[in-house]
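Take a look at this one; I'll ask things after.
Just one protein chain is left out here, and the rest sit where they should.
Naming follows writing order (A and B), and every chain is counted from residue 1.
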Amino acid sequence: MTARDRTSLAQKAARATPEPVARRIRGLSDRALAWLFISPTIILLLAINIFPLIWTIYLSFTNYHANRPNMNVRWIGLRNYQRILGSEDIWGYLQVTAHFVFWTMVLQLLLGFGLALLINRNFRGSSFWTTVILIPMMLSPAVVGTFWTYLYQPQTGIFSYIVNAFYDFGPLDMIGSVKLAPWAIVIVDTWMWTPYILLLSLAGLRSIPDYLYEAAEIDRANAWQKFWHITFPRVLPFLMLAVLFRGIENFKMFDMVAELTSGGPGSTTELVSITLKRAAFESWKTGYASAFAVILFVTVFGLGNIYVKALNRVKR
Amino acid sequence: MTANTNKAFSVSEASGRSKAIAGALVILYALVTMIPLAWIFLTGFKSPPDSIAYPPKVVFTPSLEGYVNLFTTRSRQTPEYLESLGPPRTWYDKLVRERNMVITGPSRYKDRYVNSLVIGFGSTFLAVFLGTLAAYGFSRFKVPLKDDLLFFILSTRMMPPIAVAIPIYLMYRQLGLSDTWLGMILLYTAVNVSLAVWLLKGFVDEIPREYEEAAVIDGYSRFQAFIKVVLPQMRAGIAATAIFCLIFAWNEYAFALLLTSGTAQTAPPFIPQIIGEGGLDWPAVAAGTTLFLVPIVFFTVLLRNQLLRGITFGAVRK
Partner (left out) sequence: MRRGKKLLAAAAVLLGFAASNAQAADKELTLCWAAWDPANALTVLSKDFTRETGIKMKFEFVPWTNFADRFLNELNSKGKLCDLLIGDSQWIGGSAVNGHYVKLNDFFKKEGISMDDFLPATVYAYSTWPKGSKNYYALPAMGDALGWVYRKDWFARPELRKEFKARYGRELAPPKTQMELMDIARFFQGRVIDGKKRYGVAIYTERGSEGITMGVTSALYPFGFKYEKTPGKYDMDGAVNSPDSVKGLEFYKALYDCCTPPGHSDAYMVANLDAYKSGQVAMQMNWFAFFPGIAKDPDVGGAKSGFFVNPRQKVEASVLGGQGISVVSYSDKKDLALQYIKWFAKPEVQKKWWSLGGYSCHKAVLNDPAFPQSQPFAADFLKAMGNVKDFWQEPNYAELLQAMQKRVHDYVVAGKGTAKEALDKLVKDWREAFEDAGKL
């Protein structure tokens, strides 16, 4: 019996069976089964994500310090929020984070899309080399941060050594210099995540049907026109998706930068997640940190909303 | 997808020359990208003084000190004490003695690696188990508020990990789950299940419904149809999802740093702490890093066709 035969037979049989019998045949009703399958996941997420979130929101209105569990916990209303939004330090950290997100996106877009265009020429061995380029993306960001500390040592590290082979700058203090440290983290992130943009761009490029180019050939379009009118618009949704996803991840970034620079020198690479970690787990200002966490979550959630809408658009 | 549709600019295949240039540029980028990893691999085989030589040594005599130091704790003794001990019994004893030190016991690296494995596999198993069920539920049944629930599941991934860690830290403290395998497995499962549901739903969506319908007609219950018909066809998808979840749990740092300290600590927070006599023992750190990264490289190669799907939560499939 072919699949189609089975289907029509199935439909006939289904129509022919009276309802109560059909239900009994199916055993557990669909409805019950659906809930049985879905609820464990929902319950777990409620317990580990939503309940703590609500607790965090409550804490953000108090002066709770987690290292002093016996202290008198007072409700202080919006004072934590006022302190945070009025603190010029916090705006400084947001600036540092914005600088990081912006430049990583720009560099990764240029490199990733450029590489995709090259790989799409399908030279021999392109899939092997693509896999090689993809490896940094899969590594643990914290471990990457640690070993890049070694690579970035001014005198004993090879980064400085290789750069100086091209032009003698003297030992480059990538991690300790106020000017260079923000770029140090951008470089490592680009090294790790360019493949991400690459993969997505490649998917976009490969989704463009041939006949569009054929038509353009007939109209005697040149390479630039083909790129601008066919290639770019078609790849754009994929690029947007990549930028949104990576942008949000970089906004939340903690592991790699915490290991590489600890937010230093001073606060020049202190991303907001690092500030949050310090406030919550080093100064133990739990209430204050909770308020900050709520603010960050709302920001990311807002951005995430856009991301999901774009996701859905890309799927269609 | 056939080879013919993989074109960018011109209708026919790119010219031989442009292919060669493209190839050269890409290979150049790939090689440059690999330099840091190659350097770390090499550093694992340097002796500690070589690893902090300036200028950096590209040519050096290899030594297994890094790996020995990674797996042992040592203490420095006076030459007289060393004399009194008698000759070294094994090759690693000999290496350590050359630096006037004595092995005092195993280091914690092995334990941390084991923790990474247990927590990684444990949370992956649970996440895939729950995810498979939920994905099937969302795909096949009319679930009220389906899109909202799916979005809710995705949105749990949007919280900065540190923000999630604050209440979890307090919760676990109350429940006695701090620094336990169970606590970490639960947490990682919760984080991974969102990825699992989205990825697996994509896979389930691709399986035609007709097979289950036919099974139901044949007298199987829905549930049995799920087990006998759908699951086997999901094998590849489940495997890919499992590997993605494993990689996440394997690489995770923030939760491990904040919620574990000794018993359940995984490798990522531990590696930066590998203290030698002065400073970080770079060959040992490099060795620990290499051993930690090798499985990931292996899985990356294994998964290379599914990577695109995995990194976009199933939104984009090649």
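Operating definition for what follows: a residue touches a chain if its C-beta (ideal position, glycine included) is under 8 Å from a C-beta of that chain, and two chains touch if they have at least 3 such contacts.
All of these numbers come straight from a predicted model, not from anything done at the bench.
Note on the undisplayed chain: of the listed residues B:Ser15, B:Thr90 or B:Thr263, the one touching it is B:Thr263. For the chain left out of this panel, the touching residue among A:Ala34, A:Ala66 or A:Leu118 is A:Ala66.
When the missing chain is restored to the complex, the residue among B:Pro36, B:Gly122 or B:Pro283 that touches it is B:Gly122. The chain not shown here is touched by just one of A:Pro40, A:Pro171 or A:Gly247, and that residue is A:Pro171.
Among A:His99, A:Arg206, A:Arg234 or A:Arg278, only A:Arg278 touches the chain left out of the display. Contact residues of chain B toward the unshown chain are 52, 75-76, 78, 100, 104, 122, 125, 129, 172-173, 178-179, 181-182, 227, 261-263, 273, 275, 278-280. For chain A, the residues touching the chain absent from view are 63, 65-70, 72, 83, 89, 153-155, 171, 173, 175-178, 261-268, 278, 281-285.
Methods note: only the chains that are shown with their structure count from here on.
Rounded to whole angstrom, the centroid-to-centroid distance between chain A and chain B, based on C-alpha atoms, equals 16 Å. Chain B meets chain A in the complex at residues 1, 3-11, 13-14, 18-20, 22-23, 25-27, 29-30, 33-37, 39-40, 43, 51-56, 130-131, 133-134, 136-138, 140-143, 149, 151-156, 158-171, 186-187, 189-190, 193-194, 197, 208, 210-211, 213-214, 216-217, 219, 221-224, 247, 250-254, 258, 267-269, 271-272, 280, 282, 285-286, 289, 292-293, 296-297, 299-301, 304, 307-308, 311-313, 315-316, 318.
On the chain A side of its complex with chain B, the touching residues are 3, 6-7, 9-10, 13-14, 25-28, 30-31, 33-38, 40-42, 44-45, 47-49, 51-53, 55-56, 59, 66, 111, 115, 117-127, 129-143, 146-148, 150-151, 153, 155-158, 161-162, 191, 196, 199-200, 203, 205-206, 208-210, 213-214, 217, 223, 226-227, 231, 238, 241, 245, 248, 251-252, 254-255, 259, 272-273, 276-277, 280-281, 286, 289-290, 293-294, 296-297, 300-301, 304, 308, 311, 314-315.
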